[in-house]
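Below is a structure I'd like to ask you about.
All protein chains but one are shown at their positions in the complex.
Chain lettering (A, B, C, D and E) follows the sequence in which the chains are written, and residue indices restart at 1 in each chain.
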Amino acid sequence: MTNNVEEFNAYRERMNGKLLGDNNKIIKRIFNLDTNAFAPGALDVKTKELLGLVASTVLRCDDCVKYHLETSYNHGLKKEEVMEALSIATLVGGTIVIPHLRRAYEYWEELETSTEKV
Amino acid sequence: MTNNVEEFNAYRERMNGKLLGDNNKIIKRIFNLDTNAFAPGALDVKTKELLGLVASTVLRCDDCVKYHLETSYNHGLKKEEVMEALSIATLVGGTIVIPHLRRAYEYWEELETSTEKV
Amino acid sequence: MTNNVEEFNAYRERMNGKLLGDNNKIIKRIFNLDTNAFAPGALDVKTKELLGLVASTVLRCDDCVKYHLETSYNHGLKKEEVMEALSIATLVGGTIVIPHLRRAYEYWEELETSTEKV
Amino acid sequence: MTNNVEEFNAYRERMNGKLLGDNNKIIKRIFNLDTNAFAPGALDVKTKELLGLVASTVLRCDDCVKYHLETSYNHGLKKEEVMEALSIATLVGGTIVIPHLRRAYEYWEELETSTEKV
Amino acid sequence: MTNNVEEFNAYRERMNGKLLGDNNKIIKRIFNLDTNAFAPGALDVKTKELLGLVASTVLRCDDCVKYHLETSYNHGLKKEEVMEALSIATLVGGTIVIPHLRRAYEYWEELETSTEKV
Partner (left out) sequence: MTNNVEEFNAYRERMNGKLLGDNNKIIKRIFNLDTNAFAPGALDVKTKELLGLVASTVLRCDDCVKYHLETSYNHGLKKEEVMEALSIATLVGGTIVIPHLRRAYEYWEELETSTEKV
């Protein structure tokens, strides 16, 4: 598996474990809400993942983008669909989104590579 | 028809006319791109409208939210679907999104009222 | 009582009622968290209100600023303390915060006036 | 003179007077820096005004945009130059800048009208 | 002492030295204001540090967060207090704050480790 995908997930899990290990209720509940908000409802999971991805991209949060790229990938979204969502994010959010678009593209390739290798 | 919907659209159209009447190529092309980006492609129009709505909401642009609420409404998106998209925006963007959520909810009601009256 | 304070609260309550009346769980829980986060804990209520105020100010959310000014006022924070918090927000967030500072100052005066009149 | 230009300036001056009347040193010094930063230096005043305008526009601060439109206007910048600066702001900041562009265009027209009437 | 804390401080000091070594008055004065704004006044130093920390967190500036974590730590703020402030920042600023929360938690641990070792 590609190092970047692995490393990102390992760091994320380790630190989330620490954050949730402490007894801060607000933080725990926000993490919990995050799981619920992306469950199927009036909208299906794929649409919700794209909404999370676009929100993360226009707010220029690289780690959030990586997270939603991975969940999008795992839910079977195609590269074309993801790129179309990212193009809307770039138009709405402006050219300052471009560096994040480059990193998103790179991470998507790493997700594809990491799966092929398995 | 409700005054707020009408007024918003009239102002928007009048000022867009002026902006496009001037010969600034960059502005003209950005407006043009905006039309193209939301046309059907790998993703359907409804999904794209929700992406535009969520991007506008987390970036807290009330006029952009109104615009995408209206196009979402006209493309037949249901209130439940729109609210689910907005709930993701509020979670990702935080409680500072709430005042925009109130105004979005109000505008959606005005869209519904304005149609009933016709 | 001053019209601005009254109007702001009436609108807020009416729309919050509608938002919570719908059955969107995510939105309901975010509202709920908002109440919990500002309850006394390791930090006292006054400190928390100032934290909420500064967060709202640097993110330039006028309605959030108004809300935290009012709760700060009701918890007995003094104008001097509030202004010192707002000066930190202006330094950290830059001169684009100044228009929000003007509106915050004005709203604080309205809070003072509305109480005197009672 | 146009009401909007007059009203904006009157409110700004009245509230700035109050903010500076209080003895908050940080706020006083930030206001002071604001005057110094736009004085001629390695860059001339016109260039600096355009920098202030573009910074205000991408950060989507309508009142800051109005202020820099007025100082740009008073320093003799032409509509074409201002629009070119605003087109860069719209490209860099994305389509969420467009509602602010509409209001900027409208305010520039009001500045032109208010001068003609004198 | 932990490498991360040391490295961050060394880089910060070296570059600040260069920035202040040049004769740009505006930059010098902003640095100066930064020192004054966090001095004790109507609010005590601990409260001010938490305000600086929350402002930095919702604006998602990792280096600013590190700086205020260190000054908070040096002024004797407890982990519980800092985490409560950060939970408010996460609620107000949304889940896009979470990656910064992970890094903040990690840096706090490094601050604790670096002191123990002395």
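As a working rule, contacts are C-beta pairs under 8 Å (C-beta built on N, C-alpha and C of every residue); 3 or more make two chains touch, one makes a residue touch a chain.
Bear in mind that the values here come from a model prediction, so they are computed numbers and not experimental data.
Enquirer: Touching the hidden chain in the complete assembly: which of E:L43, E:L59 or E:I98 does that?
Expert: Looking across E:L43, E:L59 or E:I98, the contact with the absent chain belongs to E:L59.
Enquirer: Given the full complex, what residues of chain A touch the hidden partner chain?
Expert: 60, 83-84, 86-88, 90-91, 95-96, 98-99, 101-102, 105-106
Enquirer: Across the whole complex, list the residues on chain E that are touched by the chain not included here.
Expert: 11-12, 15-16, 18-19, 22, 24, 26-27, 30-31, 34, 55-56, 59, 61-64
Enquirer: State which residues belonging to chain C touch the missing partner chain.
Expert: Interface residues of chain C facing the absent chain: 58, 90-97.
The rule we apply is simple: only the chains that are shown with their structure count from here on.
Enquirer: So which has more C-beta pairs touching, A-C or B-D?
Expert: B-D
Enquirer: Distance from the CA centroid of chain A to that of chain E, rounded to the nearest Å?
Expert: 27
Enquirer: With chain centres defined as C-alpha means, what is the inter-centre distance between chain C and chain E in Å?
Expert: Here chain C and chain E have centroids separated by 24 Å.
Enquirer: Distance from the CA centroid of chain A to that of chain D, rounded to the nearest Å?
Expert: 38
Enquirer: Could you say which residues in chain A touch two or more other chains, in rising order?
Expert: Expected reply: 26, 30, 33-34, 37, 55-56, 58-59, 64, 91-93.
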